[in-house]
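Worksheet: one structure, shown below.
Showing just some of the chains, left in place.
Every chain is named by a letter (A, B and C) in the order it is written, and numbering of its residues begins at 1.
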Amino acid sequence: MDTVQEKAQVLIDALPYIRTFHGKTFVIKFGGSALSGGGEESLSFAQDLVLLQHIGIRPVVIHGGGPQISSLMGRLGMSPEFVDGVRVTGSDAMEVVEMVLTGRINREIVTMVHRYGGRAVGLSGRDAGFLVGERKTHSGRDLGHVGKILTVNPEILDLLDRNRFIPIVAPVGVTEDGAPLNINADEAAAVIAGSLKAEKLIMMTNTGGVLDDKGELLPSLDRKEILSLIERGIIAGGMVPKMEGCLRALSEGVGKVHVIDGRIPHALLLEIFTPEGVGTEIIRSAGS
Amino acid sequence: MDTVQEKAQVLIDALPYIRTFHGKTFVIKFGGSALSGGGEESLSFAQDLVLLQHIGIRPVVIHGGGPQISSLMGRLGMSPEFVDGVRVTGSDAMEVVEMVLTGRINREIVTMVHRYGGRAVGLSGRDAGFLVGERKTHSGRDLGHVGKILTVNPEILDLLDRNRFIPIVAPVGVTEDGAPLNINADEAAAVIAGSLKAEKLIMMTNTGGVLDDKGELLPSLDRKEILSLIERGIIAGGMVPKMEGCLRALSEGVGKVHVIDGRIPHALLLEIFTPEGVGTEIIRSAGS
Amino acid sequence: MDTVQEKAQVLIDALPYIRTFHGKTFVIKFGGSALSGGGEESLSFAQDLVLLQHIGIRPVVIHGGGPQISSLMGRLGMSPEFVDGVRVTGSDAMEVVEMVLTGRINREIVTMVHRYGGRAVGLSGRDAGFLVGERKTHSGRDLGHVGKILTVNPEILDLLDRNRFIPIVAPVGVTEDGAPLNINADEAAAVIAGSLKAEKLIMMTNTGGVLDDKGELLPSLDRKEILSLIERGIIAGGMVPKMEGCLRALSEGVGKVHVIDGRIPHALLLEIFTPEGVGTEIIRSAGS
């Protein structure tokens, strides 16, 4: 009897979360490395998405795809080049970026959602002209099609949400002139979350969350603490722009940001439906 | 880590049921004896209802109240009288029946649902004229206000459902002339389930389900088997009309009927979200 | 021919009132004493309600039930106790209050409306959690479950109104913790009228209206005049809180308040559809 009662208790324990999050939008960044793994991570992720959708949460997924892009470039004899972790994206590289993100990874996520009985539609920022941006330079250097988002037109996301389709977004933008843009997926997720005033922005990473200088997980951080950790160099490398995106999202009206360990099966569910959470939560201010 | 993963697994295991039952109507009979107990049963029942509502199921509750009626009659110096388990209901008794069911038990269930964050509205068959019936005799004997339902007007139930209020129904009907009727709660549940073409009719009892002649639980029964068990006297007493109501509900389009043990905490959730179920399921025919 | 023409004229004379009040909300307090009479009063009241509904007015009824509560308490051997006209309401008394109001009087009004072809749904403040309040003391004395309303959640009233059901409200509230509250019916009517910005609040009493010191009816009063009459002791006793409720309703946006003689058959119609009216009207200020 015990186990059965425990099962019921798990469902009951989820109730307050279900109630609180009903009808709310969650923007979820899902990294490309998760997909390139054995597939287990992405299967558990797809199941979680479908569960969220069925209990009335509105998930919006933004995915990456760095490893797969580099791999195809390699097969085509192109050598990936990075400046401070940002991929230099000439026209040929942009073609590969778009084909891999929109034509492959995006497709796989859409189909996985359907395998578990959910409904999804893949989008890139070109569709419905919903991510319009411009090229950006990095440290004064021209990086080709690397760009930033200037405006988000959320009409197509709303339309899909209201009709119970999960939008799966490839981080490709478009300029006013119709040229494609390679957008950093973390940045795309943060900007989209901000424009939707999402309840939560959830960054699924292949680390345990934000770690302190001893490698210990920091379960909760606010703006000040993050800025201090950056200043002290404890948050460094690729984590810096990720954190800046998180802070911007918060300042634009996102309720809370979570940086969680996407390698843990069902990390998404655990973060949302258990009091402990799995990773680091980022809030506006510890006092608020 | 294990326990946390197990929690996630419970939620994931519930997914197919959530998907299947989304938007479906479940009519649930909740006995008065459950309420007169310590209250634990009814609290777990209210939590279960709220969970169902939040994941998109449409519950409709019909409750009883026999013990509480007898108790108030006692306090008023009236002696309850039964013919084959049916309460003889003169005008004075009817007044007590209605006050206890509509004015007390119904109220408590409504409020319990709200305590767990759900939304409920109490109804009797007088409201919106939704349970219209006539008096019935029993073995040729006049039982006063004891009645049966002739027509169900489900408009008010639909209205509440669509606006996310759980209807809590006291089994009191009304004649064309406006006189109140004392309706058996099992019968009311079966008739309402039939008129709504409910996905499930769930009878919460204070037994383990339908038992065979050795007192063992019969996990699944179809029409033929039930009729045979009645003929052989194994199903007897108050269980006979209950079974007849269940069979009629099935024949009017209800998907499946469950007779479950309301004394088990969260029996409702366990029945709906676990493959084992808790009690007896009744289906149209074993072959179908 | 004359009489027939006169009939037509009555309908035509009602036209400007019908036009003015189309789609407007009228909150009507209907006293318990009316119901305990021979029934004539309540039958004519029910007819009037149905007529109002059919010509496009949105009535909301709040009823009392003092005499019936006292009577059942008597039969149960409990002695009603009052402090300045307010019933001391221990747990046992509260149970009786709720059963009588919600389980009996409310039911009778609902059914009378249906007898005349209208549609009604009975509510208490527990339903949809629509009257939330807290206990209040009187002159420093704890009166048990006697309470006041803190918030009105009118969603359920709107829902019923829009679907052409007349809400019949028993003045029972609920605390945040789910405990029942005994609310004065005049006060409940005034607070609900205020929260709905009702066109009219109509208090049906068993007096002719507000009387002056010679027992003459005062046909129209404004705020200042009422305060002066209270100060001079001409308005006294139970009429004082009634008047205070009326003034508060006006200050919260109710168009006009009428205190009318519920003993006159069809008093409601006469008040609404004839220029003379029957009783006292209370307006914000004589100059406005």
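As a working rule, contacts are C-beta pairs under 8 Å (C-beta built on N, C-alpha and C of every residue); 3 or more make two chains touch, one makes a residue touch a chain.
On a predicted model such as this, the values are computed, not experimentally measured, just so you know.
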Exercise. Full complex copy number, with 3 in place?
Worked result: 6
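As a working rule, only the chains that are shown with their structure count from here on.
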Problem set entry | Homomeric contact subunit B-subunit C: same or different residue positions, threshold half | same
Problem set entry | Chain separated most widely from subunit B, comparing mean CA positions | A
For this session: Note the rotational component of the Cα superposition from subunit A to subunit B, reported as an angle of 0 to 180 degrees in steps of 5.
Result: 180
Problem set entry | Cα-centroid distance, subunit A relative to subunit C, in whole angstrom | 56
Seminar exercise, completed: Expressed in whole Å, how far the mean CA point of subunit A lies from that of subunit B is 45
Exercise. Distance-wise, how many Å sit between the C-alpha centres of subunit B and subunit C, to the nearest whole number?
Worked result: 35
Seminar exercise, completed: Note: subunit C residues in touch with at least two other chains are none
Problem set entry | Interfacial residue positions of subunit B with respect to subunit C in the complex | 75-76, 95, 98-104, 107, 110-112, 114-115, 119-124, 126-129, 155-156, 159, 163, 165, 172, 174, 177-178, 180
Exercise. Any idea which subunit A residues touch subunit B in the complex?
Worked result: 1, 4-16, 18-19, 22, 47-48, 50-51, 54-56, 116-117, 264-266, 269-270, 273-274, 276, 278
